[in-house]
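Removed: one protein chain of the complex. Kept in place: all other protein chains.
By written order: A, B and C. Residues from 1 in each chain.
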Amino acid sequence: MALDTVAIASTTPDQVQPFAELGLKGDEYQRIREILGRRPSSSELAMYSVMWSEHCSYKSSKVHLRQFGEKAPKSDALLVGIGENAGVVDVGQGYAVTFKIESHNHPSFIEPYQGAATGIGGIVRDILTMGARPIAVMDPLRFGPADAPDTRRVLPGVIAGIGGYGNCLGLPNIGGEIIFDQTYAGNPLVNALCVGVMRHEQIKLAKASGPGNLVVLFGAKTGGDGIGGVSVLASETFGASGPAKRPSVQVGDPFTEKVLIECSLEIFAEDLVVGIQDLGGAGLSCATSELASGGSGGMEVELEKVPLRDPSLSPEEILMSESQERMCAIVEPSKIARFLEICEKWDVTVTVIGKVTDGDRLIITWHGEVIVDVPPRTVAHEGPVYNRPMAKPGYLDQLNAKVLDIPMPKNNPEIKAAILKLMSSANMADKSWVTAQYDKYVQGNTIQSQPQDSGMVRIDENTHLGVAISTDANASWSYLNPYEGAKLALAEAARNIATAGAKPLAVTNCLNFGSPEDPAVMWQFAETVRGLADGCLEMGLPVTGGNVSFYNQTGDVAILPTPIIGVLGVIQDVRTHMPMSFDVADLELYLLGETRADLAGSQWAYLHNERGGQAPLAHLKNEMSLIDLLLESQSLCNARHDVSQGGLTATLTEMVLENNIGATVTLEGDLATALLSETPGRVVVAVHKEKAQPLIALASKHKIAITRIGDTGGKSLTINDVALELNELRAAFTGTFPKLFG
Amino acid sequence: MAKIVVDVMLKPEILDPQGQAVGAALPRLGFTFAQSVRQGKRFEIEVEGDPTPAQLAEISKAAETLLANPVIETFVVRVEK
Amino acid sequence: MAKIVVDVMLKPEILDPQGQAVGAALPRLGFTFAQSVRQGKRFEIEVEGDPTPAQLAEISKAAETLLANPVIETFVVRVEK
Partner (left out) sequence: MKVGVVTFPGSLDDQDAARAVRFAGATPVSLWHRDSDLHGVDAVILPGGFSYGDYLRCGAISRFAPVMTSIIEQAKSGLPVLGICNGFQILCESHLLPGALTRNQGLHFLCGPQKIRIENTTSAWTSNFVQNREIVIPLKNGEGSFQCDDSTLAQLESEGRVIARYMGENPNGSRNLIAGITNARGNVVGIMPHPEHAIDSLTGPSTDGLAFFTSVLNSLVGK
């Protein structure tokens, strides 16, 4: 079959089109016909089908995500909000910071190395697109059971991919998470966060304005990557002979991206672009329609000018290709010469493929024939919106009502065994087998990285201004109560910023869920968004952007609802940052916050396959007081560490092992509960003796419970009458990953 | 001792940044003969005596599961003297 | 179009951790026949028409200066149909 043009489409209204194979519903296809007043050409069909996919259009989540705008707290810090490639916040001194999380879950299951690598590549381009220099990455991850054979395939590949791509870009990896759970087998979560910094006046937006301005494509050549789905169109176009094979896997080239970053930054520095957009999901379809839609609407593109890696690509395929390491800029004609010169300097392929017009249609031609003629807003921003049915899962009440029946350690030998068991379990064990594969020093601005509570980077060497970021999610709690779970994750991330000495400022998120077509999953999602929006309002933190990943499920079984919450904070002087571990003996140890019997959803429950019970409730007022206390007591403390998964056991173990200085601790009440409960809102603090009184006074001012729990020093962690030699504890803690993954 | 060779190459439709880099470097050094360069892996496996067909089949199996990733790569097994 | 192949292998005396890792993994997967495994690189270079002896000499030159590092590697150039 020959080229399908708009002219042909107008005269062949009855031609049958494979919209269902492209994932469009019957009524969605009808809507496209109504918008265009005719059937779409095959190129238009390709564009609408990708842009109206769940991934690009947010059709199931949009009605819920609105709350982030509606409930948004007043914040002077927000410079660019939801809707752009990434949100931007003001961090003072004329600096703006942009950060965002994206998921690359499914591709990482298919081809772990390339899937994860291109996940990093994609989020870095989103940050670059805002006009910012990317300065660090983070990687919250979830896998199936640690000892499952498939995890042994997926995890090392994912780690190598994240390291391989991020290291080659020269971006320090400053944090992340690795959690294992049965529900992630077959659905690993590979979320990637990037943070970037720029001056206020350098912020760039995705808009094509100014008729006569040029549409410029630069970066890698376009190949057939990631267009498996569109091959139905290609096969029609090519007829019986069939197109060359199309890869379903995208392969990344970090070197090309590194050069693209430097080239783009030089272009930005000389103020040579009017608007810019990266090419990610849906490739050119997305970039052209979003740029046009962001401006006044008119754009003409000559598609045959796109430089190809594979000359056999059809126009439909070129529009949908997800080849990596490409950008699309809008450039004034008077600046194009300099633009091309900079690309030449960096050996970056660059082509003018079209121009902005004063019309309101996006028109794409192929060797002179019009193959696309659409109102761009209908492609990019006015896709279908669904209010999907939702229902609280039937099992939940019963699950919440369950009285926990977990074996608790009863005597000293059992306590000791429990500590070793917990700290050597894959979820709690030392992750340096992973993090040693990531460059954390590059750029010379990393103040904190793994295994600290949050990652921290300096953004100005002279004024010492810095930012801290933490990502957190507790899917076990979200499973028991998605509304509270979202708030708790937010609180934890904010707390992790404050323990390090930074003030929480803004929020990003990546919402990983099962199928939105399952009312129970949709309910989990809606409750999560409601919880996060309420929580952000209460804590005064704006949501600046994020990402939704649906369809993470195997058959009927969805993953645990996993809202990864990222909080960004500011620290005026990075030299005052607070590490998680003490490096001297004879400090006093205090616990801030109260411990209750919160074992539901805990790691100890997980180790005993207990999923039931009631998640703790989030007390955000209290969390905010705790944060105030942490920020005000900065100069009094020597070290402090958040209490979260694994309870006090994990906090104390991590503190003593980090610098190899032990501690003697005395805990009141039931020792097993004190050690294993995961009550939120707690922090362990180490202070010099003479600073203890002022700290206690501040705590009482902020109405935060403070308990003296012990002293630092020695070569063991001794809790009441249970003594663990640091070497023994270390062996348990550090042995697990090398044993599992070599 | 016989030598079994397994050649593993990226499928032609898959981006090969390594081959591209080499292809771009050659002309800079004055070598202009190459139309395209692809880079792959070569495994040399030594076995005792002449390899039996069963052994070769086993090696193909190993190539498929370990030496190559069939999602993005193809491979060829052959005996080299 | 002809295909010229350049095989590059580490010299036998140079440590080959990749080959070693494959060699160690094979028996774990139930393949017990391998005496030793070495991993190298394979370049496939496409040239216009049948390669002339002069072209092959040039390719050998390119292999020596760029594709292989003679300090640690050896190489073989051949034409493949």
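Simple rule for what comes next: a contact is a pair of C-beta atoms (placed from the backbone, for glycine too) under 8 Å apart; a residue touches a chain by one contact, two chains touch by 3 or more.
Not measured: the values here are computed from a predicted model.
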item: Left-out chain, listing which of the shown chains it touches; value: A, B, C
item: Touching the absent chain when the full complex is considered, from A:148, A:404 or A:442; value: A:442
item: Sole contact to the chain not displayed, among A:258, A:326, A:355 or A:640; value: A:258
item: Residue, one of A:40, A:131 or A:163, that touches the chain absent here; value: A:163
item: Touching residues on subunit A - with respect to the absent chain; value: 160, 163-164, 167-170, 253-256, 258-259, 262, 346-347, 432, 435-447, 458, 461, 574-575
item: Subunit C residues that touch the omitted chain in the full complex; value: 10, 13-15, 17-18, 21, 66-67, 69, 71-72
item: Interface with the undisplayed chain - residues on subunit B; value: 17-18, 20-22, 25, 28-29, 39
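Note that only the chains that are shown with their structure count from here on.
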item: Approximate Å spacing (C-alpha centroids) for the pair subunit A, subunit C; value: 41
item: For subunit A paired with subunit B, centre-to-centre distance based on mean C-alpha positions, whole Å; value: 36
item: Where subunit B and subunit C are represented by their mean Cα positions, the distance between them in whole Å; value: 9
item: Where subunit B touches two or more other chains at once, by residue number; value: none
item: Sequence positions of subunit A contacting 2 or more other chains; value: none
item: In the complex with subunit B, residue positions of subunit A that touch it; value: 110-111, 114, 220, 223-225, 244-247, 249, 251, 253, 255-256, 309-310, 323
item: Residues of subunit B defined as touching subunit A within the complex; value: 10-17, 20-21, 69, 71-72
item: Touching residues (chain side subunit B, partner subunit C) in the complex; value: 1, 7-9, 19, 22, 25-26, 29, 31, 33-48, 51, 55, 58-59, 61-62, 65-67
